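Below you will find the structure I want to go over with you.
Apart from one protein chain that is not included, each protein chain of the complex appears where it belongs.
Let's turn to chain A:
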């Protein structure tokens, strides 16, 4: 479908825009970084592409594909830079959006804040109508003139429509949308039966409202982006990364921007999936640790897991997304000792500003990064490739004052304590991610990336009993690398409550046929040729009476017994029991429509020509200061063996190889550490 040789993945983060470029003419993958331009991120995108073209010698006209990861939707929600929305819902239920599910998360707090609610009570209007749970109409859609008048007077920039039981029968939502579009032409409308057609009204409303108020924001951005296409022969096809890890066209993103909401971390998960194949490691647990957060995703049998619901800023988003556990732990997490003598690291963070004490930007409270600095794990003169000098003395003072003194520990012991406490939190997050699937950490390798990942990786692995750690090349732009090799993917779903038994087969088959038809239509619309199309089917299954379903892939041959066996086995693995004599229900049938993008061959990483010679540095551990070897990653030769304890440095990351570990370069360029003692 695309003949031009250059494909570029762009991951726009808060500080940097990361690019990974694959040129099919030689199969080499190269990375580039340029500052993000927050006012209009598409500007930075274009600058980055121009810089890369110059640096790596390709023409803008050679670029056939741009695969674009963006946090624009997520940031718009976090910063509340959203459209003025109105919600139309079944009369009598206008407050469901504000009532939420109403349980609290902080049991012992005395000063709670309400959950966010994106459309206030004055802009939520009731519509006379009622559909029943079986899809029958109890009250037909009534007189709409009064509500349309209110709607006009409210001057909305976006309209969300969510009616009870619309997931079974969307007729009223469709009719209401027609009426609204006729009355207010040009205002974007989102309806719940299209955005999240599944049972549970609050979660469906929340997702639909998010989609609605994001539409104008995302549309504006995409228009700016499109305006830049065509400049200087630059006219690639552009696709956006969705939360499910797949790409979608700009038109689809404009209509369903909620599907972009959790796309930020999905690049990292895609990279993990890609590396799992490149490195022949079917089971990986991938951890991405930066300044403020730690993201965990799981690759099992070379596949990343998907879940059907997530949240952004405590608002449920019920759309398929890469399964990801995020905890607020990073280099900026602040260490403290509380009144009962408990040492804590986080959840408070020094963030980017003022940042850790050692950055010398006004931070006064010791952080995890300061703990690493105190122990001598950083080269104070070569931090960020020499771009920032570290004030280790200030970090020591802060650590002594806030942690050492209250616990009567030396400053080094205090710093080690902070790291230990942090590593345990990281390990707990990893364990919970694996536990939820009934998996044993010892069967996984730990893939660690992000600016701070390598400092903690071998120690976290030890906590978990994991014996292999993979430190990929370019750990700072790995998300873009993941995006570079992803596919077009669209998720379709139909909620159908059916017992898994032969009598249900006709309806199951009819539903799958309908899903397949829609999937094909969408792939055709996106210009995917027939030989590049694929579909995958899965079902949400549960025991009769349960509220939560397990996502089970559909067996190759449509065989209900095989499906049931797969469900019982998954249930047993996850929850320690299976009830094989009980009825199993299908709740939702799902289909993923996949459009394969051509996969140009990627060449392997290159090692240095000659053996490297490590330097040394004094590093403190267990109360002893010792000389540790310090290796430069780019000088590593394929035969070099790094014996822990040791440090490996590269421009934007520092890695610690603990005692008892041994690391070597893999032919792919990844640094592989293994427990040897």
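Keep in mind that, in the parts below, a contact is a pair of C-beta atoms (placed from the backbone, for glycine too) under 8 Å apart; a residue touches a chain by one contact, two chains touch by 3 or more; residues count from 1.
By definition in this document, contacts and distances are computed from a predicted model.
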Exercise. Missing chain's UniProt protein name, "Xylose transport system permease protein XylH", "Elongation factor 4", "Protein-export membrane protein SecF" or "Hydantoinase B/oxoprolinase family protein"?
Worked result: "Hydantoinase B/oxoprolinase family protein"
For this session: May I ask which residue of A:112, A:230 or A:506 touches the chain that does not appear here?
Result: A:112
Exercise. Which of A:4, A:84, A:150 or A:200 sits in contact with the chain that's absent?
Worked result: A:200
Seminar exercise, completed: Where A:47, A:307, A:343 or A:651 are the choices, the one touching the absent chain is A:343
Problem set entry | Identified contact with the non-displayed chain, of A:122, A:381 or A:581 | A:122
Problem set entry | Which of A:80, A:132 or A:618 contacts the chain that the document leaves out | A:132
Problem set entry | Interface with the undisplayed chain - residues on chain A | 92-96, 98-114, 120-122, 132-133, 138, 164-165, 167, 199-202, 336, 338-344, 407, 409, 416-417, 420-421, 424-425, 428, 431-432, 435-436, 497, 543, 545-548, 571, 574-577, 579
